[in-house]
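Every protein chain except one is present and positioned as in the full complex.
Letters A, B, C, D and E mark the chains as written, and numbering starts fresh at 1 in each.
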């Protein structure tokens, strides 16, 4: 089946983002297709390349990146939510004259239309809320 | 009187961080002293210099910076909470081999001891929780 | 994009205190631009988003009531509120910023059943 | 640093679902290092932090129960739980990971009164 | 004397019960942010029958934002930011319920 996930919750103060990762991994293990993962609200914070978890904790950012690389996942970060949270790709850093692009590789900034499309074309949409 | 504030909440998904700012400003207007403002948990996210709010929204980061400059405020960001959220000063960026320091100017990374000290020496400690 | 899927957005959060209300409206408008039929249910604390005479000037935040007023322009007119939530807050339809469809709480299950996708905020 | 102030930390959050529990323990240990008298109250959902036999291996998270076991080493031994919270969850002291002081709920007001600072998590 | 500051809607009933249960004589309650909805007349049962006399306030900026200016129960005093600061000084400590 074709799934899309929406992730709202902060990856740092809530368990939800990590539950979503386990669910996504299991979907793929079971042979399902993930059309898109859409990060919204504080969920976008996982895409900051500067994230440095303590050594004895799991790293959700690198986990998502590895999963995306292995399965060519479409990881879309809501651009409006990201820019106001200080997560910028090259274009946005230039546009707003900020010193650094810090969007982690493997993620892409885009608009809510990507979520609407995901809802339209997926068999199941699963929300991971805060 | 001597106040310290503890700010836990995400500045993006909760109103609390903005309530704390109004409260701090009013404390100073009323002639009180702010010993320290301690950012903890998702509260540290306000200290990312890349933050770019939409033009028609208020900018909490620059508001804190201006208030700190005017009143020589001690804005302390919990270092453990900040590093795991990808907010690094020069030292931490170097230590963890990350490309950029992105801690906004006017803020300082330090440990929980700074909060313990603030509790010990302040007449009032006010928590702004998520 | 494939055949139009209907979407129900369930709003359970008060305005201003969290950003959920704004994020749900942004999504509702976007889905409507993509010509997906959108219904909005305001339930529990979500009812508070609709209370009229909001003036958030001191908070320096956007007026939620004004964002709601965009809904009819996007042809979103299926806006549901339960009679039970109104009465538990001693409010009536006159307290609300816009016309809504009043339903009984036990109709929610069929709203969920009828729509292809349900998102909660 | 001035005279020792006593601090009461009120824990109202379940473990794992949010980071509140861990953040409160980190603060408790730090205050103790600074020789401030620390009391911990686990109330409401906070009681769940103390349930024994936790195994978060699948979640790849630190075992909250293990973090609690550091408290006695830091001389934090004022750990309060209400009898009402236990009974509302059909739990007893045998279900808990460490010895606690059982109080009645109406003692909380005096705990708040007695301490110089009260922080909630 | 403690100032109890709460910021969640009254649907968080256990949070309100914990706060009410933590009250001593002379304490005050201040509703801020989403808690101001607890100032609606419909929710006054929450605050009735307290064994002691407690001052009840609600933060003006939040009341206005949410359209509650003419809907606030008369048992609550409107508290502006300046009065919030003053209440923080008049009480020995501030406890936040969230």
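Operating definition for what follows: a contact is a pair of C-beta atoms (placed from the backbone, for glycine too) under 8 Å apart; a residue touches a chain by one contact, two chains touch by 3 or more.
The model shown is predicted, which means the values in this text are computed figures rather than measured ones.
Colleague: Taking the whole complex into account, name the chains on display that the unshown chain touches.
Modeller: Looking at the complete complex, the unshown chain comes into contact with A, C, D, E.
Colleague: Which residues does subunit E use to touch the chain missing from this display?
Modeller: 11-14
Colleague: Touching the hidden chain in the full complex, which residues of subunit A are there? Just list them.
Modeller: Within subunit A, the residues that touch the unshown chain are 1, 3, 15-16, 19, 22-23, 26-27, 29-30, 32, 124-130.
Colleague: Contacts of subunit C with the missing chain: which residues?
Modeller: 10, 12, 43-45, 105-106, 108-110, 112-113, 116-118, 120
What we mean here is this: only the chains that are shown with their structure count from here on.
Colleague: Would you identify the chain whose Cα-based centre sits farthest away from the centre of subunit B?
Modeller: Following the centroid criterion, the farthest chain would be C.
Colleague: Please compute the C-alpha centroid of subunit B, do the same for subunit C, then give the distance between them in whole Å.
Modeller: 34
Colleague: Can you check how far apart subunit D and subunit E are, centre to centre, with Cα atoms defining each centre and the answer in Å?
Modeller: Comparing mean C-alpha positions, subunit E is 26 Å from subunit D.
Colleague: Taking the mean of the C-alpha atoms as each chain's centre, how many Å separate subunit C from subunit D?
Modeller: About 39 Å, centre to centre.
Colleague: Mind pulling the residue numbers of subunit A that touch at least two other chains?
Modeller: 12-13, 41, 57, 80-81
Colleague: When you check subunit C against every other chain, which residues touch at least two of them?
Modeller: Residues 16-20, 59, 61 of subunit C touch two or more partner chains.
Colleague: Going by the touch definition at the top, which pairs of chains touch each other?
Modeller: A-B, A-C, A-D, B-C, B-D, B-E, C-E, D-E
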